[in-house]
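For this depiction, one protein chain was excluded, whereas all remaining protein chains were kept in their positions.
A and B are the chain letters, set down in written order, and residue numbers restart from 1 in every chain.
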Amino acid sequence: MKASTVRRVGGRLASLFASLLIALSLAFLLGRLSGDPTATILGPMAPPEQREALRHQLGLDLPVVVQYLDYLKGVFTGDLGQSLQFYQSNTSMIADRLPYTLQLVGAGMALALLVGVPLGVLAATREGTWWDRGASTLALLGQSVPVFWFGMMLVVLFAVKLGWLPAGQSGSPRHLILPALTMSVYPMAHIARLTRASMSDALAEPYIDSARARGISTRRVVWRHAFTNAMMPILTIVVLQTGILLSGAVAVEYVYSWPGLGQLALQAIQFRDFPLVQAIVVFGALVFVLLNLLVDVLHSIVDPRVR
Amino acid sequence: MSQLELDPVTAPVSPPRRAGRRARTSAFWLALPLAVAAVAVFVLPLTGLLPDGGQNLDATRQPPAFLAGGSWAHPLGTDKLGQDLLTQFVSAGRLTIVIGLVGALVAIGPGTLLGLLAGYFRGWVDRVISILIDAQLALPFILVALAIIANRGSSLPVLFLVLALTGWAVCARVTRAATLAIRERQFVVGLRAAGASEPRIVFRHILPNLAGTIVALGTLQVGTAILVESALSFLGLGVVPPMNSWGSMLASGQDELSQAWWIAFFPGLAITVLVLLVNLLGDALLTHHDPRKRRR
């Protein structure tokens, strides 16, 4: 490895770590600002001695710095604390819900890629035509619609009126169809727009004309030469969108009563279960940092210039 | 060397650049319906044309006028308490538009300021602000937003705080990059050499040069703010009763999907059309300002 590579990788890791620390600190701060959790747990009528005992038990009587360090230690050893509402370890509850959210995000992202990429390529290869205008407007529409509303209308049409598909809960693959479709709308639109922009940049590169002049077939020029060069921004957005969906699919999960992380977050917020809220924020931040690292690794695989 | 650079007479005339004018025209035609809609939601209630908004338990869940069973007494139908939905729709639209505009301003303001500072002063100022921008763009701040709401409860100030926190970074990044470029331009170098004060250079000379980009970004941010607001209100974490926005109308429509789907249909459609127009307008402004920097 070259020295410049080491420096670049080091710098990247450092800035990711800084981002993570900022998020972790924010989450900690929010937990502390929420006031005395013993009132939430024991109720406002509890005697002061009992609350004091609980404060001691929860470690809230320690100096804030010590609490912060304990919290960081917990984060890096996989201990995200205890839920006030469920009397369970936050880590295990997140682990229970995660598979459902992964299912939804996986199916949604797959759909988004399958439609978004060809749509973007279609628009880019026919730049300026009605195909392009149609695909681009469709994509912009996908970024303008409140996705949960789109989900609600899918429920009305396919579950209430036509009765073809179940409207909520999880279980069979049939239950996955509407939520996954709903989930795919925004990333699909984003991917389509980005693919179009990125492809039209790539198609304007001199090496594309050269490849065509060498008699390479149009399909091969588009996919092998232009698309591989246009791929990096697309990969980046796919991975980062996955992160957003993993932690931010609250509204879609709510529409379909899908028992994933988003629902858990919502319950935590409604019951003012701050340790759980904090744990989910921390989990989301960790996922994001890992996915950012994944983007960097993918980048170095795709592009020999950054190895 | 024998480079041939001569004879302007035989050089073909390059086609006149019409892209700018075309973008301006399309921006006008996009802005027009937006302006009409904005005026309508404020003026309509004053005209007395809207149906009475009160409860009427004899006319609950009436479908809109164009469906079987509907009547023009309630053009968009009624909800489960028999309240007129058009009246609600108009007043909710008012709040939605206000939130969109204010939500964009509170994000664009600090974003522009921080971007200007980072781009103009560089050095450690830039480094700190850049780390904050990266952190914001690289982390799921919607969760942080939810945590803030869990903490402080739902209210308009909290909503604006959330919109500012989630929206400032994109603007800051663009402004920073543009400022970095402008500060090296000849006129700024000249101003510095002539001893103009730094606040004057930044606010009187650099900022006006960025105005076009900032307006375009602000327009796009209006769309984002409306979408974020609608999602939060839908979850009961944004606008909550007795106030009403299109997002909170969706929340009340959620429970009625099987009996009265139209309660949720029209506010959602309105949000979609509004945000689509705003996005098209923002794209047109961005293209007009710099055809090469179209939004990704």
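Keep this in mind: contacts are C-beta pairs under 8 Å (C-beta built on N, C-alpha and C of every residue); 3 or more make two chains touch, one makes a residue touch a chain.
One rule holds for everything that comes next: contacts and distances are computed from a predicted model.
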| item | value |
| --- | --- |
| Among "Phosphoribosylformylglycinamidine synthase subunit PurS", "UDP-glucose 6-dehydrogenase", "Fe-S cluster assembly ATP-binding protein" or "ABC transporter domain-containing protein", UniProt-listed name of the chain not shown | "ABC transporter domain-containing protein" |
| Sole residue of A:Leu98, A:Leu113, A:Leu165 or A:Ile216 that reaches the chain not shown, by the stated touch rule | A:Ile216 |
| Option from A:Ser19, A:Asn229 or A:Thr242 whose C-beta touches the chain left out | A:Asn229 |
| Positions on subunit A where the hidden chain makes contact | 128, 205-207, 209-217, 220, 224-225, 228-229, 302-305 |
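Simple rule for what comes next: only the chains that are shown with their structure count from here on.
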| item | value |
| --- | --- |
| Touching residues on subunit B, where the partner in the complex is subunit A | 131-132, 134-135, 138-140, 142-144, 146-151, 223, 227, 230-231, 234-237, 247, 250, 253-254, 257-258, 261, 264-265, 268, 271-272, 275-276, 278-280, 283, 294-296 |
| List of subunit A residues in touch with subunit B within their complex | 15-16, 18-19, 22-23, 26-27, 30, 33-34, 140-141, 143-146, 148-150, 152-153, 155-156, 160, 193-194, 197-198, 233, 240, 243-244, 247-248, 250-251, 254-255, 265-266, 268-270, 272, 274, 277-278, 280-281, 284-285, 287-289, 292 |
